[in-house]
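The complex appears here without one of its protein chains, the remainder shown in place.
Going by the order they are written in, the chains are A, B and C; count residues from 1 in each one.
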């Protein structure tokens, strides 16, 4: 069996660390290079003592001599802007790229420039990028060389809405997406609101009406509806490490029972290895997917208000980042689809 | 200064314990009797070691000889049904009653019977009960002998919506109320989903389309609108002890700026001792009101969707239960309104 | 490759659930039967929604017809007494048994009877049981048919002390073992002290001078010293799901530097696949081993007091229970030693 050499660029953040954890369990790959500007020169285990099996890996700088030659597939867990430039360089060198940043997620560069307040310097490359949500774009991902790994909130939101839109169950207005995320979603940077004493025992909303994942959700929702659609999306910070729970409020297009909705969701997701529709009357708990690449979905109908309620749960660092990136790699390289990410949630 | 003798019936649950904590700080009252069926005969500190200043109080059974003679005002932290019967007995004896159960919150007994699946056996008494939300019914509470202390979720939801409805800012449809509560809201009963190992590090939605606080919210929202209004209300369980954060999504009736909304909320709550409208652009964190009777409110407008976003935070055991009960007592008995409940949040 | 059929008796507790999670990742085994008295007849996923890959497994009662014929190796995650009897039955039927209960851990039945306050009804079988700590008894485990899987606290304590005793670094008196455990160690039973509202945001000591893991620690410590030794062991409950941190205070037998101690620990554990001695000056964090079978160890010397300080961290459900059980199975059956349990900690 041939072993693929892969690189993790930006390996000292939480998504990078999770990639390293998952790739270690993957039988078809070997991590040949890990970069970090901040920790360059230090062993991986100094930044992440839990990654003890990487005892021989040392962080290198992004600009390390010949780095591009040492792997065939590159995971980019880099900040915006940096990711774009690195992707361009690697694509030119004929490599495969899975970009975990937002740089290639929005198909319209004008939307990117509006929400990220920076120029999109790789517009031609943008056209070749595939939005890496396997449940929507599996076939295109298989042929892609550049995959834009979806955001964590959009992953949970789009998986919650997709069957309802495809089945024509809901209207394209009044869509409310209320998401609750663990604090690892904020990354490993030092900011007052993410100190343990500030986070613990509290809940807050943030980014009201302005969160950058909004256009990403709207892009896919619009594409599914076949017309431009806006949504209300509000993220919340929850005192836990991992997990996103998304509660979607959707206006029913016509009277329909919960059973019918449940049947549609079950049918559409029946062959998906990572999406599980819970029995009717049960709702997801993020803890049940913690550490795993699974997405749990529950549905209900409020007949008094004519609302379809959909709740989805993912681990933001796995299905919302590193796990989905490995899934995309598996599709791009023709590996078994679930290789390295078949583990179930760590509960409790 | 005359000291009022008060009773706490049902003192071994979390709301009862919180009442005891707050009443100890109150200069006008003395707790003369505390009941608990489960702990009858044991000192209060056996159920609640934190209530060390109650070292001489022993739990008595509800049916203790002469209990009704030993206090002038009774807080009922009893289960439904039990509360109704106790309230009837005490009212007949000429006592003042603050009932923390749901038994007298719904003005229409038919609605009560539908949602609580039990007969309302005290229909005549129900007419005399005042819904104990001081921000709405201060004057009526002052004259009441029986106050129905609001539910925790309704308190947070109604305070979030009231100014918007009063000012005619929003439409009476498409109202979404997404609430996040700490686990003390589930009470002190032994159920698997509330074990620490099940709650910690996870978020879940529950009671979709069926939670009993829905009709309570709708009653007050309908009353404010002047016509029957339904809402989508979904509660969530958050891995923390205390606190409710409510995120309300309200369809704007007309184009309005966030500044105007903020001005309206600030004006309407300017004289309220326990409601604080945060500066525009800031949103509440439940931890900032933990242990206090305050409600923090933040507002924003999403111009892209035409939605008014309102976020409110309370401590479910204080403003959502025991603190509001003390506030109601203060109004009923003519005490200073903030007596015993002027403490600020315990942060961090 | 031949697939071994294994059974999990008592599969609805946390250790049982963790066994199922780990066994699913194991290439040499297949779970052919899972029992639970409480959940008999229900699918595994009803008790544990995270175990979604067990969608076709249904809990059976322990007494299910022919259960003993359907597997070759049995994991017993049963209560005391029940475990003893089941082990006896299975041993008679020629099966391999890994018992996670305490029934066969104490070699002296009199000690068992004193601490567990019940008769040891399988004294002859007790002689054939091997204490399943691979770092101490690897060779014996390889030949055993009945392995007594160690307790979670003893695992963390013995691994912290063993090198110091073997190297003659410490005295056999004044040994203090202060352990801190996550709440999953308390199991999945409904008791007031383990409700989330009681556990969250607090620390407590319990079982002072009386915890049943004390004789288990003393048995192995005495065996290492070659003479009867008593220890002070105090467990504490920490507001987290998983993990045990043990801080050991050991009186140095002679002046020795931290470097020398570190060298000895590193040497002794150098070939152990699951024990990692951290660089001198670093100390373990339980979170770094969460979900993994690793044990992290850190050492220090307090020259002012003549004390050797050793800190160890494990996941109580993995190295402290299910992972070590799989490790024992791997040794007993000649599988690769780390098969199914090579995953690193889930951080953050």
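Points worth noting:
In this text, a contact is a pair of C-beta atoms (placed from the backbone, for glycine too) under 8 Å apart; a residue touches a chain by one contact, two chains touch by 3 or more.
Treat the numbers as computed from the prediction; the structure is a model and nothing was measured.
Among C:45, C:101 or C:288, only C:288 touches the chain that is left out of the view. Taking the complete complex into account, C:238 is the one of C:170, C:238 or C:344 that touches the chain left out. Among A:103, A:172, A:201 or A:315, only A:201 touches the chain that is left out of the view. For the chain left out of this panel, the touching residue among A:239, A:306, A:323 or A:345 is A:239.
For chain B, the residues touching the absent chain in the complete assembly are 14, 17, 21, 24-25, 48-53, 184, 200-201, 241-242, 276, 278, 282, 284-285, 287-292, 294, 296, 342-348.
Within chain A, the residues in touch with the undisplayed chain are 14, 183-184, 186, 188, 190-192, 194-201, 239-241.
Hidden from this view is one chain, which touches chain C at 174, 176, 178, 180, 182, 197-198, 200-206, 208-209, 230-232, 234, 236, 238-243, 245, 247, 249, 251, 283-288, 290, 298, 300-305, 307, 309, 311, 313, 348.
In this section, only the chains that are shown with their structure count from here on.
Of all chains displayed, A has the C-alpha centre closest to the centre of the whole protein C-alpha set. Each chain's centre was taken as the mean of its CA atoms, and the one lying most distant from chain A is B. Chain centres here are Cα means. That of chain A falls 35 Å from that of chain C.
Distance between chain A and chain B, defined via averaged C-alpha coordinates, is recorded as 38 Å.
Between the Cα centres of chain B and chain C there is a gap of 45 Å.
In chain A, the residues that reach two or more other chains under the touch definition are 200-201, 241-242, 284-285, 287-288, 290, 348.
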